[in-house]
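Right, chain A next:
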Amino acid sequence: MAAPLAEVGRAVSRHPCGAPLIEFRDLVKRYESPQDRIVFDGISGTIVAGEFLIIVGRSGSGKSTLLNLLGGLDRPSSGHVSVDGHPLSVLSDRELTLLRRRRIGFIFQAYNLISTLTVRENLLLPLELNGLAGATDTVSQWLDRVGLLGLEEAYPDQLSGGEQQRVAVARALVHGPDLILADEPTGNLDLDHATRVVALLDELCRSSGKTLVMVTHSREVAGKADRMLTIREGRLLEVRE
Partner candidate 1 sequence: MQIVLRAGRRALWRHPMQLLLAVAGVALGVAVVIGMDLANQSASTAMRQSMEAVTGRITHQIFGGPEGLPEALYVKLRTRHGLWQTAPVLTGGVTVAAAGDRSLTLFGIDPIADDPLRGGSAVPQQGEGTQGIFQDLLLDAGSVVLPAEEAQRLGVAAGDTFAVQVGEQQRRLHVVAVAEDSAHDLSGYAFTDIATAQEVLGRIGRLSRIDLILAGVDEANRIRATLPSGAMLVPTATRATAMQQMRAAFQTNLTALSLLALVIGLFLVFNTISFMVVQRRRMIGILRAVGVTRRQILGQVLSDAALIGLVGTALGVVLGMVLGVGLVDLVGRNSTDNSLPEAITRFQIDPLSLAKGILLGIVGSMLAAVPPAFEAATVPPRAAMDRSELERQVHRGARWAAQFGGLTLFAGGVILAASSGLIAAFIGLFGVILGASLLAPLASARSTTALARFFPQRPIVRLVLRGVAASLSRTGVAVAALAVAISAMIGVAVMIDSFRGSFIVWLQQSLRADFYIAAMQERGTVDDALAKRIESLPGVAFITRSRRYRLPSADGFTAIWALGLERQGWQDFDIRAGDREAAWQAFRSGTGVLISEPYAYKHGLRVGEALALHTALGERTFRVAGIFRDYGSPYGVVLIYRPAYQRLFDDDRLSGLGVHLAAGSDRGAVHQHLETAIAGLAGVRVRDTQSIREHSVAVFDQEFVITSVLRSLAALVAFVGVVGALMALQLDRTRELAVLRAIGFTRIQLGGLITAQSGVLGLAAGLFALPMGLLLAWLLVFVINHRAFGWSMEFTISPMPLLEGIGLAVGAALVAALYPAWRAMRTLPARGLQEE
Partner candidate 2 sequence: MRYLLTVLALIVLGGTIWWWLAAGTADQDQQPVTNAAAFRASEDDDMAGYAKVTGPRPMQFPDDHGAHPDHRIEWWYFTGNLATEQGRPFGFELTFFRFAMAPTTAPRASDWATRQMWVANFAISDIAPERFRFFKRSQRGAVGLAGAQTHPVRIWLDDWQVRAQSVDRLFPAQLQAEQEGVGIELHLTSAKPLVLQGNAGYSRKSAGPGNASYYYSYTRLQAQGTLSLDGESYPVSGTAWMDREWSSSVLAADQAGWDWFSLQLDDGRDLMLYRLRRRDGSADPHSAGTLIGKGGASQHLTAADFTLTPLRYWRSEATGASYPVTWRVEVPSQHLEFDVEARMPNQELDLRVRYWEGAVSVVGDNISGRGYLELTGYGPEDQPAAPADG
């Protein structure tokens, strides 16, 4: 199984701009309980490398579910997701995990920092997982970039919400993934902080050519995006301003 894996892992930065990074076809997601609830029924789409894509929609429309499917955190009821032309459905859990570990960074609404680790350790965690344990410089650089230099030894619960989310942004990017999946990263923040976090994300991704997919229902942050999709009544639609 080593060959395709290595391929998945190595493809990262050589990927030319404009080529499709993720393709999903006929995705169906239904929950068996309580009553066979269908979230969406056969949606398809393509995400192009390097773009900033925003998915908006009402609560419960399936935005987060779609994001989870794209990141391999969840499995579709039917349909395919492929990254770089590799269908996720044929990957083992280990391969899927390695894909996430190397190429994807997650940001959550609730920050989800590891409370028992300091800020520095939270950033070191993905590095260590990728075999880059000694990269302290990288940590400092990223903390500098998110404006939190000096707070390395703080624990998450000693930070404000905005600060925590900036740590989460740094954590998502520190190991150099080429896809960032952000699930309502501004949901817990005020407009001021939300704007700053989105601007930071946008800037960081654009400067290094990373693909950013963000789920949100705040239209205010939508302006910076290249493209905006919405899920309405189980269908994926492109929103044009």
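Selection rule, in plain terms: all candidates are chains of the complex that A comes from, given by their letters.
The rule we apply is simple: a residue touches a chain if its C-beta (ideal position, glycine included) is under 8 Å from a C-beta of that chain, and two chains touch if they have at least 3 such contacts; residues count from 1.
Just so we're clear, the structure is a prediction, and the values are computed from it rather than from any experiment.
Q: Number, please: which of 1 or 2 touches chain A in the complex?
A: Per the touch definition, chain A is in contact with 1.
Q: Quick check: in the complex, which residue numbers of chain A touch candidate 1?
A: It comes out as residues 65, 68, 71, 73-75, 93-94, 97-98, 100-102, 106, 108, 112, 114-117, 121-122, 124-126, 128-130, 133-134, 136, 155-157, 171.
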